[in-house]
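Every protein chain but one is kept in place in this view of the complex.
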Amino acid sequence: MKPAPKHQRLVLVILAVAALIGAALLAMWGLSDRAAYFRTPQDIAAGRAQVGEPIRLGGMVKQGSIVRQPDGVSIAFVVTDGPADVPVRYRGIVPDLFKEGGGVVAEGRLERGNTFVADTILAKHDERYMPPQMGNIQAERQTRKTVAQ
Amino acid sequence: MHRFANPARFLKIARPATGWLLALGLVLSLTGMAGALFLIPPDYLQGETARILHIHVPAAWLGMGGWTGIAVSSIATIVWRHPLAGVAARAIAPVGATFAFLCLVTGSIWGRPTWGTWWEWDGRLTSMLVLLFLYLGYMALAAAEKERGPDGRAAAIFGIVGIVNLPIIHFSVQWWRTLHQGESIGVAGSSIAPSMLWPLPLTTLGFSALFGAIVLMRMRTELAETKVEMRLRRMATAA
Partner (left out) sequence: MNQWAFVLAAFGVMAGGTGGLLAWSWPAMRSAEAKAEALGKRR
């Protein structure tokens, strides 16, 4: 007995959808390196960034590293992902969420000597939300983990 | 499967369902939004802006859920030649597109005070924008095809192909480093404190019910218009 045409069509459609999704996932997975929105201090330490090349640097603002310059608009701080650190210089206004122990993405260029000069500073937060009284202690412990991933 | 192929049977259920979904949706979404605005505490880090989560997440869910509906209808169109499937897909498209757009806009308004930018080309934001363009493409294709005939094969194929974008949106925050944070709610639980989370099911259910009500309204509109057209044609040939 021949299968009903609608069954044939169903099997064809399911196969097509599966093949399509498989191909797309494979392509996306292959792209994962190039489609990364930012690079980490470990990438920089491993030499995966050219001096002068415009890149984004992401990580956590190291505790105690923010230094405000006397001119009032320049700051210096250190971006860390745990194993590696990159010092950053920036002139301008930072977002409200930019603080020590918080996530950050800096757009700019790497200078000789592996100092990063940022044109833009963005704050990156994680997926946890909690009321103020639950406090920052628990928060900062995990920010390190989230940002470095 | 073809139980609802007869529009009369479909309408018998759709007529009362439209009103019920509309009422339920209005009550739930307004309650949820009021709770999100006035009753939950601010976030320890973001402050008041975290309240936007309670509308941004339902908008994202419905933007993606809408395309799932289009894809399922498209499969029903191609496999079973179900006569109502095309009507459903055409009814869903502009509604899903609106919610995808609302997701992008509320996200942008949220991003400015928290991240410090209205827009960044990261994996999550870009793939969501692609979804909006897919909707616009689908709507153009479906409209063009409807002019020519009721079959709608090309739009259905487009609806099925477009579904690959949904896992890309979902997993973008895992595959790539993105500015957008990871998922707050997954199978393992939620990383939102319960005292801040409770309006989310209300707004999600509420806007979903409104989505359903609007889709039913649009389906009923198209069915009524088709009825008028056919009757006029019959009257013209009889005369």
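Observations
Labels A and B are assigned to the chains in the order they are written; within every chain, residues are numbered from 1.
FYI, a residue touches a chain if its C-beta (ideal position, glycine included) is under 8 Å from a C-beta of that chain, and two chains touch if they have at least 3 such contacts.
Just so you know, these numbers come straight off a predicted model, no measurement behind them.
In terms of the touch definition stated at the top, the absent chain reaches B within the entire complex. Contact with the omitted chain, checked across B:105, B:140, B:154 or B:185, is made by B:105. Where chain B meets the chain that is not shown, the touching residues are 18, 22, 29, 33, 36-37, 47-49, 51-52, 55-56, 59, 94-95, 98-99, 101-102, 105-106, 109-110, 112-113, 207, 210, 213-214, 217-218, 220-221, 224-225, 227-228, 231-232.
Rule of thumb we're sticking to: only the chains that are shown with their structure count from here on.
Centre-to-centre spacing of chain A and chain B amounts to 29 Å, using the average Cα coordinate of each chain. Interface residues of chain B facing chain A in the complex, by the touch rule stated above, are 41-47, 50, 53, 75, 78-81, 113-117, 120-123, 160-161, 163-164, 167-168, 171, 175-179, 181-184, 191-193, 195-197.
Those residues of chain A that touch chain B in the complex are listed here as 6, 9-10, 13, 16-17, 20-21, 23-25, 28-29, 32, 35-38, 40, 58, 94-98, 102, 105, 120-136, 139, 146, 149.
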